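Apart from one protein chain that is not included, each protein chain of the complex appears where it belongs.
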Amino acid sequence: MMNAEEIYNLLKEKFGEAVIGLEKENPTEPIITASPLQIHKISEFLRDNDQLKFDSLMCLSGVDDANGEKIKEEDGSEIIKGGTLSVYYHLHSVSLKHKITLKVSAPREEPKVESVENVWKCADWHEREAFDLVGIVFLNHPDLRRILMPYDWDEFSEEISRHPLRKDYKNPEFYQGMKIPY
Amino acid sequence: MYQFIYDLTGNMIISTLVVAVFPLVNVLLVALIGVYLERKVSAWMQDRVGPNRTGPYGLFQTVADFVKMMQKEDAVSNEVDKKLYNIAPVLVFAGSFAAYAAIPFSSKLIGSEAEVGIFYVIAISSLVVAGILMAGWSSNNKYSLLGAMRSAAQIVSYEIPTALVVLSMVMLTGTLSLSKMSEMQTAYFWNWNIFGGAAFALNKFLLIPFMLVGFIIVFISTLAEVNRTPFDIPEAESELVAGYFTEYCGMKWAMFMLSEYGNMFAVSAIVSILFFGGYQSPIGYLGNTIGATWLIPYEQAFWFVAKGWFFILVQMWLRWTLPRLRVDQLMAVCWKYLIPYAFLNLIIIGIISLL
Partner (left out) sequence: MSLKTETMVLNMGPQHPSTHGVLRLELEIEGELVLSVKPHLGYLHRCFEKHSEAMQYNQVVPYTDRLDYLASIGNNLGYAIAAEKLLGIQVPERVEYIRVIMAELQRIASHMVALGSNGADIGALTPFLYLFRDREHILSIIEETCGARMLYNYIWIGGLSHDIHPDFVRKTKEFVNYFKPTIVELDNLLSYNKIFIERTANIGVLPVDTAINFGASGPTLRGSGIKFDLRRDDPYSIYDRFDFDIPVGKGLQGTVGDCWDRYYVRVREMEQSLRIIEQAIDHIPEGDVKAAIPKRIKPPKGTAYARVENPRGDLGYFIISDGNTNPFRVKVRAPSFVNLEILGELCKGHLVADIIAILGSIDIVLGEVDR
């Protein structure tokens, strides 16, 4: 059993710059923030270290932080420029029974995060979902396709309406010739 | 039966027609009552009510279904092989219908008293395989194809244990004729083949256990031949949607169903002829007791139909109790267990009958 602070110190010692900080002001759970392009080796360490043994990824959520600059379009809608998209990793150790939350943030214009698919197999579909709905690109993912939305969603829609869970998402007008808001 | 009707009417055309139409009416009746019973029996077994809206106790449910089926549009996909697609249900139905020609309903009520009755029945019911393969292939549907392949493999395999048991019975009775076989098991139920046949000797008691084995083998394999659970893998609805008749609708589909129920009764009849005295009454005839011999054929017909329905009910009972086997297990049951046991049984019965 280790608490978040101990885990953070251990990671900081091992990875230095790749581990950015510990958000403690959160009311329920402390979050360790890390660098999106180093997350794979951090994950491997978290899984394989004898003190940590995080053998199970509970949840992987892609989030649009909507912390960029909001630009009003002519038709009254808003688009967001800049800011970040984040991925939250909720980890759990079946054998040691402790939990930790990791967070990585990637710039909105180029949201690239390393895939942890070969660390925890269940990340596969979670990452596909985050790619599908939020538009985060997972590097080294073997099969990064849409999962919930139609495979051909891109062809029929503007860039703004590709990833529905982004905060500035706009419904496309047509999908395969069908008007969308009926 | 031809002679019987001819004596009654004195007209060749009418008697030929009656003889031909009688099995058809029987198949239709079996399907009509069978479908209704299947619903009611399954409902009773599963703690449900079953059909009860159409007529008293839902009796007209199947009639309503048939009316609906007739009215249905005959939707045919563009991609099917039309000729084979249309022939297949007819062929399947013809196969199961033709088997009735040689089945003796009573000593008078028999389409054809062919000397090779049992041989004919086994041969003609193989026609069904051709129909099923045609249906599966011509439908141009992968599920139909899988179902048809399974079905062909299954029916062809399970004919072997059936034939082996039939062979042992033929050896014992010395005849291929179904009506003669039934005649030999006359009078009371202890003369039935399952109780060692009519001859009273040491053989009779030696035969009983092997007759029982033979009966079980033939019952299981006929169950498989008519595609009933636990052997309904060709039409396993949870795997193959509806198997080889996935693409059929309306009357063509109804013909498959008709032939299924027709087959059910046919194999029940064969089992009862081979082991349970055919049309013979288990407790003697009322006609003999009161001296009205004209009554006997009707009594026999009653007993025959009753036995047939009894086995149909057993089939339904099994269907609603057991899960279904997998295709490889089904083959294993046939080739690894039924056929060796049937062979052994054949040899032992042969030895005993030589004693």
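In order of appearance the chains are A and B, and numbering begins at 1 in each one.
Simple rule for what comes next: a contact is a pair of C-beta atoms (placed from the backbone, for glycine too) under 8 Å apart; a residue touches a chain by one contact, two chains touch by 3 or more.
Not measured: the values here are computed from a predicted model.
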Fill in the blank from the handout: The chain left out of view makes contact with A, B
Handout entry: Among A:7, A:31 or A:46, the residue in touch with the chain that has been omitted
Key = A:31
Problem - Chain not shown: contacting residue from A:22, A:37 or A:122 - result: A:122
Problem - Sites on chain B contacted by the missing partner chain, in the whole complex - result: 42, 45-48, 142-143, 146, 150, 229-230, 232-233, 236-241, 320-329
Problem - Absent-chain interface as seen on chain A, which is shown - result: 25-29, 31, 55-59, 61, 63-64, 66, 88, 90, 94, 97, 101, 120-122, 124-126, 133, 146-150, 164-165, 169
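What we mean here is this: only the chains that are shown with their structure count from here on.
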Problem - Between chain B and chain A, distance of the C-alpha-averaged centres to the nearest whole Å - result: 63
